[in-house]
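Have a look at the structure below before the remarks.
As you look at this complex, bear in mind that one protein chain is not there, while each of the others sits in place.
Naming follows writing order (A, B and C), and every chain is counted from residue 1.
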């Protein structure tokens, strides 16, 4: 299969030229847009990969999946979905308009920025740092990698330039959706976005979701079956921002993208897949990554549809 | 299994009281909100059902699925998705605002009214009646029932009161998305919404989708594998209007609802399911129907997630 | 003063190059964008003018002022403002989104297309033609010119391409704001937009408003003092679509523009002014016309502020 992945990567390398690296966070703008990698970790612990798999990148919005899982663990389904919806958004990932125009003012879903700020606030902990640590620890556990930690250059860059996220958080606070100190919550949020990972880490996290919440390498249950199902459903409808629907048609795997250039995809009962390519499309999803996943999904028949 | 379905229907009968029958089409307002039925047709042609399965109802927006299939057959994927998107909408099913605010002016997806007006216009045929006939014939074929026809009371009621749909169609024409005569297209659209079916008809249509496009009773391929996959993906992300995301979390089956009170659901490789209950929730989906499907999905483990 | 007007026209001739003639109505696209004219008619019947004052043009949205006056005469203030608001719109003149998002669904004001469709419907008359005739007759009377009539080329062009207006009208009908036949109302609306006038006609109409509703040439009262005041207020806040606020700052005269290239302005107690130049800015207002009016207003101290 590594041979197959090599072919797929080479077929789709051309697409790195069509995207743009994220520029609104200056530190991310330094990414090398030529990078392209795919890593597969299946529920029997077999691994296959090709490309720039050793390059580290920041997890960015893929962390929103684990923040949601952690919020579900800490507060339960009812409390979580009282504060954040489960509906896809046809607006940009950092959009604020809909918070105002919806009667309830709650974010449409936990995978847009406003929603993830809410789920971060829902994590147990007396302060932002404790909340951050809880989610980071869960990420480490799901990736089976205790060395995962914050890239402080990216974190500082996010913190410095994160004014639209501040606007979202203060709006949510003004509307009574979050109560904590905004900077404290945002600090946890920015740190979680800045966690540095490899494609292998993300593929292993995805493999836990593919394996109904049980770590394939230890058979330890990390997430309940119900929560796993909820998370996969929301990844399917909301995982690629305002092109989630198109991605469902083309790829058909529950996935979550991040502006660091990674997409985490799940083939239920089969495998976790990570693609990485920092050049992004207009919605903020890895341009070449989407194309690679489309081919991987077809070759390995991974679509859930 | 019929016993099990009986239990589920009885468990959820109470929810018929919480919804309201569609009132914006006067003829639909006459529906009996106490009706509740479930019908299952599996890929081996086994049938199970319980409740008011003999009641006829109009197909309404469930027809949008077959209109999309027909448009894909007639014009192909590229031409169809140039005129209508595949993204879920967080607005109401008959919303017009987004047509104006999106740069492209194309409807977000083919399962909201604006989108289905576009797919209706894409059907081959020299006029509205020919377009209507093509889709109706495909519906008859997928349901294996040549007696399916228009309920003219409902049709006349829709035609008389369908001014918001006229607004959508004229807006689309003004924006150059559709070119044909608006009343002609709408006539086909209203007729397709007014086709009268039973739960069994819809379950059989769903079973074709569950069986990758092949009719279980004849082994005839009706829809291509790729088109089937596309349609199931869009049903998952867009099938229940602005509560599609919530439905994916709760039920997890590709589905499409109609304001006549029916929901058509697909368990890929397994079965087609139809629930019918005309009392609707705020998004226009069968209130008790959703609850029945949630239980059916859990009992029979039908979620794709 | 004619000398002064000559200077002003010549100073601002360059701006005709910066605008574009209306292209969405094919017949209007044929206008000569080099035309530029100003005509002043004061409350003592003195006239001053310069430029292409003999060129005929269609009145377009300037007719919305007289339609409002006629609706106020026919139905009174209360009934009119129950169906249409008096608030400025920051959206385009033909926008539909706000009709949906406002709780009441009534148009923001009578000087955007949606609002004028409502005031047209409010005119007394058994059908569209009678409504049209009533407003046309009032226009003739205010302009003291019985030869004002429809330019049928423009009318046919509007009727053929007026699908966005049809969308507005059907949306309003669906929301219960108008009850009559949509095509009948739109026919009156399109005919009123297509009335052919000269700058002198418009300056005379404006002079009636400047003279508190009394025709300066006959001392006949045509409009009540209260209605005149209402109309001047709405012209000030809503007369130039989504650049009404900027125009109030720069020019400071109650005005109404039309996409035929004319702007009608009122200097209360002093004079009526018409400028004409078919090259439009992005909001649909005469580009050079605005600049001419700014200079006229300064030179003659006509701002109400």
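Here is the rule we go by: a residue touches a chain if its C-beta (ideal position, glycine included) is under 8 Å from a C-beta of that chain, and two chains touch if they have at least 3 such contacts.
Bear in mind that the values here come from a model prediction, so they are computed numbers and not experimental data.
The missing chain, though absent from the view, touches A, C when the full complex is examined. Contact with the omitted chain, checked across A:12, A:61, A:95 or A:244, is made by A:95. Of the candidate positions C:88, C:128, C:174 or C:216, contact with the unshown chain belongs to C:88. Although one chain is not displayed, its contacts with chain C can still be listed: residues 85-90, 98, 108-109, 228-230, 232-234, 236-238, 242-246, 248-249, 252, 254, 268, 303-305. By the touch definition given at the top, chain A reaches the unshown chain through residues 95-97, 99-101, 161, 163-164, 166-171, 173-175, 182.
Please note the rule applied: only the chains that are shown with their structure count from here on.
In the absence of chain B, chains linked through touching fall into A | C. Homomeric contact chain B/chain C is classed as same-residue, with over half of its interface positions used by both copies. One simple way to say how far apart two chains are is to compare their mean CA positions; for chain A and chain B this gives 32 Å.
Averaged Cα coordinates give chain A a centre that lies 54 Å from the centre of chain C.
Centroids of chain B and chain C (each the mean of its C-alpha atoms) stand 46 Å apart. The set of chain C residues that touch two or more partner chains comprises 101.
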